[in-house]
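Some notes on the structure that comes next.
The complex is shown incomplete by one protein chain, all other protein chains being positioned as in the whole.
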Amino acid sequence: MEKVLMKGNEAFGEGAVRAGCRHFFGYPITPQSELPHYLARRLPEVGGVYLQAESEVAAINMVYGAAAAGARVMTSSSSPGISLMQEGISYIACAELPCVVVNIMRGGPGLGNIAASQADYFQAVKGGGHGDYRLPVLAPASVQEVIDLVVTAFDLADKYRNPVMVVGDGILGQMMEPVKLGPPPEVTTPPKPWATTGTLGRKSRNIINSLYIEPEELEKVNLRLQSKYRRMEEEEKRWEEYHATDAEVVIVAFGMVARIAKAVVDKMRKAGIPVGLIRPVTLYPFPDQPLVAGSSGPVKAFLVAEMNAGQMLEDVRLALCGRRPVHFYGRTGGMLTSVAEVEGKVREIWEGLK
Amino acid sequence: MEKVLMKGNEAFGEGAVRAGCRHFFGYPITPQSELPHYLARRLPEVGGVYLQAESEVAAINMVYGAAAAGARVMTSSSSPGISLMQEGISYIACAELPCVVVNIMRGGPGLGNIAASQADYFQAVKGGGHGDYRLPVLAPASVQEVIDLVVTAFDLADKYRNPVMVVGDGILGQMMEPVKLGPPPEVTTPPKPWATTGTLGRKSRNIINSLYIEPEELEKVNLRLQSKYRRMEEEEKRWEEYHATDAEVVIVAFGMVARIAKAVVDKMRKAGIPVGLIRPVTLYPFPDQPLVAGSSGPVKAFLVAEMNAGQMLEDVRLALCGRRPVHFYGRTGGMLTSVAEVEGKVREIWEGLK
Amino acid sequence: MTQVFFDTERCKGCELCVTVCPKKIIKLSAGEINSFGFHPAVLTDGEKCTGCKFCFLICPDTAVTVIKEEGGNGKSTDEGQ
Amino acid sequence: MTQVFFDTERCKGCELCVTVCPKKIIKLSAGEINSFGFHPAVLTDGEKCTGCKFCFLICPDTAVTVIKEEGGNGKSTDEGQ
Amino acid sequence: MAVATRRTQGLTDKQLHYCPGCTHGIIHRLVAEAIEELGVLEKTVGVCPVGCAVFAYEYFNCDMIEAAHGRAPAVATGVKRVLPESVVFTYQGDGDLAAIGTAETVHVASRGEKITTVFVNNAVYGMTGGQMAPTTLLGQKTTTTPFGRQADVAGFPLRVAELVATIEGAAYITRVAVNTPKNILRAKKAILKAFNVQIQGLGFSLVEVLSTCPTNWGLSPPEALRWLKEKMIPAYPLGEFKAPEGGV
Amino acid sequence: MAVATRRTQGLTDKQLHYCPGCTHGIIHRLVAEAIEELGVLEKTVGVCPVGCAVFAYEYFNCDMIEAAHGRAPAVATGVKRVLPESVVFTYQGDGDLAAIGTAETVHVASRGEKITTVFVNNAVYGMTGGQMAPTTLLGQKTTTTPFGRQADVAGFPLRVAELVATIEGAAYITRVAVNTPKNILRAKKAILKAFNVQIQGLGFSLVEVLSTCPTNWGLSPPEALRWLKEKMIPAYPLGEFKAPEGGV
Amino acid sequence: MLEEVIIAGFGGQGILSTGMLLSYAGLAEGFHVAWFPAYGPEMRGGTAYCAVTVSDAPISSPLVAEPTTLIAMNLPSLEKFETTVKSGGIIIYNASLINRPPGRQDVRIIAVKANEVAESIGNIRVAANVMLGAFIEASHAVSLNSALESLSKVLPPHRHNLIPENQNALREGARIAGAADR
Partner (left out) sequence: MLEEVIIAGFGGQGILSTGMLLSYAGLAEGFHVAWFPAYGPEMRGGTAYCAVTVSDAPISSPLVAEPTTLIAMNLPSLEKFETTVKSGGIIIYNASLINRPPGRQDVRIIAVKANEVAESIGNIRVAANVMLGAFIEASHAVSLNSALESLSKVLPPHRHNLIPENQNALREGARIAGAADR
């Protein structure tokens, strides 16, 4: 199969098209602009609808409407725009509608800048909106993986009737890499008998709602949601291990930083230092198994590396629960952690172990 | 000093007035409406401005403007409205402007209902907006404490040039309790030479900004913010202990649930069971000391009780880091944890310890 | 002749029909109280009813039904004019 | 007589002054290139300048200064009319 | 003997939760009748607001979606773009549509989205306890304008129909009231026309309906009707502000 | 010998970052001159948008605030309510003001907030790479309307001045262009008048300025001026849409 | 001492301020008190209620699930809360508007024609305070005097002219309950 060069942002768009998504609502923002540019051309080709909303708030609510009507639908934005979507995401989560939200994270807080960042981890995995809800969060680390995981995202969304977030950063969005496209996957969208499509041919009305004025009722909804989240935690944790089984220092990193970490592992292994990598592919549900398993093996210490001030760090610490020391290396404000820096940190840890 | 009956929501308003706040921008939402109602009457009396914004998004940005102009300023809302403020809060945090945001939490996610809840804990303490920022979060548990902590909130905001959140729930907002008002406290607003008030009488221009296009620069800002947060973690942790030192089971709860827990402690103590309570008053910075200290004392187990699916639970687990078992009891959807339920759970834990 | 019925349980005693009836033949029942605690509307002098349907049109709670003896296709409300 | 100066470093070579000059006496310098890589505007035939200030008015980068020999209080731009 | 008035199939049997004499109920009936009479009940999707009409999904006898406060036009857009053959309407209060939802309102019109908006202007936030709405009249007392709305502090009443009528994608914009049987019949005609404009694909249609809130106005229902007539109609003149040429 | 043109004190010395020939620069100068000439530079607080003018705080020689995308009117309101004696202006693009900031724009006008808005309509999102704006003309190609804007998919151009002029709190609403020296002088007068309306406390003032974006229009700067004249002005007629009676 | 009272009726019957009056009376006697209103859309249609807790210990929650006393001003209120009253508790109902007495056998039941009494006093709006007077007499949770004196705190200054009428209402209610006792 021939490889073509593709921008990460475009790959998000192409992944959506391959997943059978025919509706996109979004509002422009750097560094994800090529995603809407791509879909503005591509969706009409396949009979779909690209619509530029008047704001991110409108976009996420258009997504709500389109999902309610039974469509596979996506929106995308970057950090400040995703913040504006938090109310809508909370509504979609409670109304149990499937959709995909892409966040190409940039430097924050505030207006910040448009460089690459991972500082919206908490927002994505703990729920930046109100109430007890969760989203599966997928974090691809290459343009190829973008295409594949966007398809997965739509499948998860339908499987759980839940919004799914796919996060990248400005670098992943802007870079071009070779991808194998191959024939589009068979799309199996499950039937959506709950969708509000008009009652024609149906006995009863469908209602999409998140209002449950009686606490007893709303608690029932919450219990249902929570049991759904437990199911996700059982079935959907994804991660990649790289020289992790025999490592004494394991780096935990996602997205672009995991690529840096891989280079560090290679370098250190060459130098005879047993370093490994665990790369969470799902940030929620967080893949704690490999960490816990690792901590009963030869691993002596973990290093969490992120482009933020230490967010996934908390999930790693929660997973390990004090079993092993957890170190942290992070850069903020759009600075990418470099191979040399991470290497230095690993060496420091390694020295300390002796 | 004579006590008067006051609604929790009104106490937020009166607390603000006592703190020297003369500007309020907000958008109506149940169950916090009496707060704006109160201030719509009260602020004009003291020469202040009450302004109803067209939305929560506008409200938080008016707050941004008023804070930039040097005023002590407040907004308030409830869960969905607070979600809409996340972008603005992130901006304010990065621009380092002092202000107070009140969240009278209600049942979620989505539209949910208007009953009492604590399900916005994550949003408040981990940052529901984008980027690495933190807000001091205060959680009063009585109407009297509302008044006192709102004043504290304004002081903290000015001390750190940071937005401060005060959270309550629908019950605290709606209930009336006796409060001692006394003479208003001496308000010492620090000078704000950075405020954009016009350059008159100043040599250089003031600029309020959160845009730092160069990652190196934005990282510097983030490092400054992070060191500020570390300082908060050193200086601002607040909590209440109730029979905690000699307890074998310690309940950790905040806000209304802590009151329930107190009743449980009293009941159990009467029955000869050594139960105690740690009530975080600041949710961020999270008071881990008393937990850590407790875990080196007679405490055998902790019970976290919340009106959510287990959010503060994570901070408790992070603080204890596996030192003691941590149990959880929570109700969602606007259901209040009852004395009987929490008691039952404590008994269960207690039996298990034997 | 026209007959007017009030759905006593739906009626909230708002008096809009009372004020709008050109013949002034509707009032709230003083004694009766429905299960929601409202005094429902009743007809005082049914004979005088012109069948104008104003009461139906103004009732916010679809508590009024107007029945005409002759004709009437049971369709829309515009015929009231 | 009027003199027109171009701030070579500010000029971005956009040609707006070129097209707007009624006397067509402005062009972009072919050879010169400023440190931002732009060919700045230059006067070809200063004698013909009427002092209309159109070049000043249209320049987005405040790269143009017009100096008049007689009068002129150095105030606002309206006098151009 | 025949029933001269019939309860429309467009409404469910559910008892309305509105306060006694609140004209939300009248407007519900008119909308439901219109949908039924046009024969499109089975392909209609309604979007309710956050406001007193938040439970409208229990009343309209068609598929319904509960939207976030102010976002019904965006939600309706999402639906209509997926189901272009459906009939989509939003039912919104003045806080919902003219305050928090201003941008969504302007842009659903500007896109000429083929949906119908029923806009209930009762000059107040009903559901949340009688706060000032953008449509609150000058001098009107509300819980957040306890001394009466003063323009220099709280701004002016916003005339939505006039504003939206300036927008190119708006096809039919009108203002009606439901304070008298005659006005109610006119309102019904306007709502029918608005749905027809949608069905014919002519663009966005909006019917602003002046409505009462006896509870928060502090008036009895009959007094509220009078206040609507005497205070609101002068400030919000009735009539068509924009209509398709050549009629519908 | 005297300088007939003087660089205004209202601007800092900082080199503008705008693309060559972008008329944002002209508008900056006019605003700065107006503030300086009115003698209010020291009590002015400007609010910049998110858009190409995001760095305007580096150029205007007064206290400045960088607002979130679309929220400048809200930020300005916050400032003005705290400092009623100050002069407050916002400088906003068409994405900022007419898309994401629609609600803030309508309501700052409806409140009659005593601030001045300079609205730069360049029919496109400049900063983010040339996407469609609400003001993009029908048929105009942008990165998100690659086949030209089609009304039935992407809606119609929004005429902001006309829309805002319907709002009661709006005191002075006008549309100008900066494509010729004559129009530039007119624009200057309009901006002066807008600030005067604010200073006299008459209400909200807005100057819509038709501006170019050579980069995203794919035209040379002189071609862009021509396109502005030939395409934009017919769609967005120049003139005053609302002005205080009796002049300022 | 722990009294948990629910006062319920139509909106406009003065339910909330009667609850406040009881709270202030409790406060005056040095008790812990809490007052909690029903709020939200279920209010549409004009029913209202509030819960008042008067206690000699700190109050954990102002919510009252099982009241020691129910004061029911109309039928829907009685129907809503009748079954929740604690065994051994009290139900005081407004016999002016409720024509079927509560069926509970395990509670003390007091009928008060509050509307008639209020009308005879000359102000229908004091009906709820008639009920409160009855409650105070029946429960001795607080003294009648504390309630009489607390009126000035509940009524805004410009309504202080209504204090005598309200005092009459309290007294008359107490008298009725006392008589019912005998």
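As written, the chains take the letters A, B, C, D, E, F and G, and residue 1 is the first residue of each chain.
Going forward, contacts are C-beta pairs under 8 Å (C-beta built on N, C-alpha and C of every residue); 3 or more make two chains touch, one makes a residue touch a chain.
Keep in mind that this is a model prediction, so the values were computed, not measured.
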Absent-chain contact - pick from F:4, F:26 or F:52: F:52
Residue among A:175, A:207, A:275 or A:291 touching the omitted chain: A:175
Given F:17, F:141 or F:226, the one touching the chain that is not displayed: F:17
Residue, one of A:256, A:275, A:320 or A:346, that touches the chain absent here: A:256
Where the missing chain touches subunit A, by residue: 3-5, 30-31, 113-115, 170-171, 174-178, 256, 259-260, 262-263, 266, 336, 338-339
Subunit D, residues in touch with the chain not shown (by the definition above): 12, 33, 35-37
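Criterion: only the chains that are shown with their structure count from here on.
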Mutual neighbours - chains that touch subunit C and subunit F alike: E
Path length in steps (a step moves to a chain that is touched) from subunit F to subunit G: 2
Interface composition of copies subunit A and subunit B: same or different, split at half: same
Chain pair with the most C-beta contacts: A-B
Remotest chain, subunit D as reference, centres from CA atoms: G
Inter-centroid spacing, subunit D versus subunit A (mean Cα positions, whole Å): 54
Centroid spacing, where centroids are CA-atom means, of subunit D and subunit G in whole angstrom: 86
Overlap residues in subunit B, where contacts from two or more other chains coincide: 30, 49, 51, 54-55, 57, 80, 87, 91, 95, 110-111, 113-114, 209-211
Residues within subunit G bordering two or more other chains: 40-41, 45
